[in-house]
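Of the protein chains in this complex, all but one are displayed in their positions.
Labels run A and B following the written order; every chain starts at residue 1.
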Amino acid sequence: MGAYFSEIFSGLWSLFVGMGITFREFFSPTVTVQYPYETLKMTARYRGHIELISDEEGNPNCVVCGMCEKACPSSCITLAGEKPEGGKKKVLTSYLLDFTKCSLCGSCVESCNFNAIDFSKEYNLASTRKEDFHFNLLQRLKDRNP
Amino acid sequence: MSLTLLNVIIAVVIAIAFAALNAAYLVWAERRGAARIQRRPGPNINGPFGLFQPPLDGVKLMAKQLLIPGDVDKILFMVAPVLAMAPAITSFVTIPFSDHIVGHNMHIGILLVFAFASMGGMALLLAGWSSRNKYSVMSSVRAVSQAIAYEIPMLITVITIVMITGTTDLMGIVKSQAGGFWHWNIFPFKAGVFNPLMLLSFLVFFISSLAETNRAPFDLGEAESELVAGFHTEYGSMGFGLFFMGEYANIVIGASLTTILFLGGWDCPFGLFPGVWWFLLKIYLLIATFIWIRWTFPRTTIYGLLNLSWKILIPFSLFNLLLTAGLLKVF
Partner (left out) sequence: MSAPITIRPDETFTLNVGPQHPATHGVLRVKMEMDGEYIVNAETVIGYIHRMHEKMGELKTYPQFLMNLSRMDYLGALGYSHGHVLLIEKAAGIEVPERAEYIRAITVELNRIASHLFWFGAFVMDLGGFSPLMYALQDREYILDMLEAITGSRLTYSYYRFGGLYNDVDDDFIDAARRFIPRMRASLKKYHRLVTGNIIFMKRLEGIAPLTPEIIRKYGATSAVARGSGINFDVRKNEPYSVYPEFDFDVPVYHECDSLARYMVRMAEMEQSLRIIEQGLDKLPGGPIMPEKKKPIKIAPGDYYQAVETARGSFGIRLVSDGGKTPYRLKLRSPTYSNMHLFDESCRGMLIMDALAFMGSLDLVIPEIDR
């Protein structure tokens, strides 16, 4: 009999304690970042899709060794290069990234010994067509440094 | 003669408008309140503070296709939402908002309100049964047993109040609590009966009205039931809208009844300027508490719910009834 009443009163007290907590949370500030009107800055190591890095004259650092192509688990990267006449090193002619398969693992960036590719900070990519995600990174480099 | 008829028609129209406006904007208040408890903003894009959100939601609901699944019992399917909404709006006619603002005061006002509330229970049963969906039938069975179990403590508490006040007229009940908060039924200082358990009786009535309106933590009928929408699973645009608005109208009726029976209706706490603003203030404070409770607690189980009613609330309210009868004899 005593347990009956003590359970009722302790139960009722626990309900008021719970309501007190939500009451205090009611007056706490909101933590939402209202996205299209306010944006967050991405951290330095954030992984967006990769971009080519160029030297001072605007030529890509890439020597077409093919390590990134071999390291990628999902076969996203296709690159081609040719040796110009009179030159010793290969020059990059096309670098295609199929971002629909990329898992942002970083194997390509890690395997490159020539500092040719790095992550960008792009996150605002939404589209209705698959072709918009087949990036031509050499073209994008040329568009960045005209 | 025609003036009285005109009065009645205007009163009815105002009651319906009040109910509809409340049902629409209580949704807004609930969404903003729930959001602030969860530390997020809530709707604030459509209009200042999101105030245009309910009309836009109404437009969206009306624009959707009213889908009636093939095998349902068509008449019952279409009657059920109307039966959920109509009694709630009709009960507004007898509720006195102030000394002279009342649709049509009846001498048996309390009986009318409870009669209409019982009809709301029928709507749950018809909705679940006519949907031909296993989830809906199970949930409406649960909802009906919940409605029956919680009407009993409510009615016993009301009998207690009627015994103290001596009349079933809602206006009379409020008038007997006039003159400051020490005359209110919730406090034990009422002349003629000094019952110290009236505060707990108020809690019993409050919990029962939470359960009667299918409101969390007792919302087994709608939100649980294997976490599909329960008895209104099969209802599309305006059918769902009517159930929704009916629920909020029931909440306003529950809050108004609590105020009238226990908190003195339109009476000011210090007896200075009685009026309709005190009534509205008290109703909205109670509704804010309803919203606060919904977003804090998890749901009870069906047997926990029924145990609470049959083993705790009913014995307590019966005991209170006997105590009040005894105290009335003594004092």
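The rule is simple: a residue touches a chain if its C-beta (ideal position, glycine included) is under 8 Å from a C-beta of that chain, and two chains touch if they have at least 3 such contacts.
Given the structure is predicted, the values throughout are model-derived calculations rather than measurements.
Note on the chain not shown: across the whole complex it touches A, B. Residues 7, 10-12, 14-15, 17-18, 21-22, 25, 31, 43-47, 71-73, 103-107, 110, 119 are the ones on chain A that touch the missing chain. Residues of chain B in contact with the chain left out of this view: 34, 37-40, 134, 138, 216-217, 219, 223-224, 226-228, 295-304, 307.
The rule we apply is simple: only the chains that are shown with their structure count from here on.
Of all residues in chain A, only 8, 15, 18-19, 21-23, 25-26, 28-32, 34 touch chain B in the complex they form.
Residue ranges on chain B touching chain A, taken from their complex, read 33, 36-41, 292-293, 295-297, 312.
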